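With one protein chain withheld, the remaining protein chains of the complex are depicted in position.
So, subunit A:
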Amino acid sequence: MSRCETPADSPGLPKSREGDPVFAEPWQAQAFAMTVRLHERGVFTWGEWAEALSREVHRPARAADGADYFDCWVAALSSLLAERGVASEAEQAALSDRWARAAEATPHGKPILLENAADQDQSPFSPCRSGLDVD
């Protein structure tokens, strides 16, 4: 008998009614759709994807209500892309950092562009531009 796993010890199950949105925020939809597309393009099989996602969702300290599911999804996508040699974790992290800085530097109401990121950019990955940073 594994008493530690009886329902009394588990939090209540979260429930959602039919028609409730499945994406809490747009980035979740984006991450989902990119994965579907990459699979269609043959970058990975669905079995490989399920395995990568499974690794992430089985890490300890996950939210019991599944609220961090798409965090796991993004982590799985990141690591699979690194494994496939599409972009290393360092490249991904540097570019993420640059996007975060671009957002901070963009006034409200203006589109957030990567170019808006402040200078001193160390990113090995600089799309669209050749070494010329805009300030």
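Just a few scattered comments:
Quick note on the criterion: contacts are C-beta pairs under 8 Å (C-beta built on N, C-alpha and C of every residue); 3 or more make two chains touch, one makes a residue touch a chain; residues count from 1.
Following the convention adopted for this analysis, contacts and distances are computed from a predicted model.
Looking at the choices "Extracellular solute-binding protein", "ABC transporter permease", "nitrile hydratase" or "histidine kinase", the name in the UniProt record of the chain not drawn here is "nitrile hydratase". For subunit A, the residues touching the absent chain in the complete assembly are 2, 5-7, 10-16, 18, 20, 22-23, 25, 27, 29-34, 36-41, 43, 46-47, 49-51, 53-54, 57, 62-67, 69-71, 74, 77-78, 81, 86-87, 91-92, 95-100, 103-108, 112, 114, 125, 127-128.
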